[in-house]
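With one protein chain withheld, the remaining protein chains of the complex are depicted in position.
Showing chain A:
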């Protein structure tokens, strides 16, 4: 299906974006990414291990020529930290994109909306292509777009929870509210969650734990790849309206009397 997603002139061939955390090895990470069919992978910025420098590098397994690297600001609880991580990530030279996280609560990892808006505004002015990870709140989504977000990434459910899309109606309203791509991020547990997001009309879905935490990550990556394509096709095909009562598929005329 030739149906690329284009954001700020960047063409994304796959609408399934994947994270690279929680895998058993870099080798498994690479295989799962390949199986998912994605061309976008998220990464985190962390200190180099200066004690054990023999450790391999993630980028030995992810070719930046083949994949678009989307750095995140995961773990940041303040605007200042998020800005610092975003700037460090950009300095690595892989892209101007950032998946912006400003977390407000340790237990739920829900975003700090006020901090997120502030950081989005600052980074957008600095030329970043900002993808804010946000609540499934249409008002916040609109504010983020006004602040310069290139897309919005509402959560389906808390990060790593696998609960699926808990507020599909909110996601639907966000889709009708904003004029930028909507990418469901977090909460996806399995293939049907990806399909649901795509059937709602979302532009892409970002998953990490659903693949990395599956019994067979490679097989789950394949499943989500197909689910994403199926959901997108179903959305474009246009589903039938839901009705309370039956309507026969076979003709009434010609029945034997």
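Here is the rule we use: contacts are C-beta pairs under 8 Å (C-beta built on N, C-alpha and C of every residue); 3 or more make two chains touch, one makes a residue touch a chain; residues count from 1.
Criterion: contacts and distances are computed from a predicted model.
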Protein name (UniProt record) of the chain left out of view, among "PspC domain-containing protein", "Thiazole synthase/sulfur carrier protein", "Protein-arginine kinase" or "Ornithine carbamoyltransferase": "Thiazole synthase/sulfur carrier protein"
Residue in contact with the excluded chain [from A:120, A:140 or A:208]: A:208
Residue among A:92, A:114, A:139 or A:219 that touches the chain left out of view: A:92
Contact partner of the left-out chain, one of A:21, A:104 or A:201: A:21
Positions on chain A contacted by the hidden chain, ascending: 19-23, 26, 29, 42-48, 50, 53, 57-59, 69, 71-72, 74, 84, 87-89, 91-94, 159-160, 186, 206, 208-209
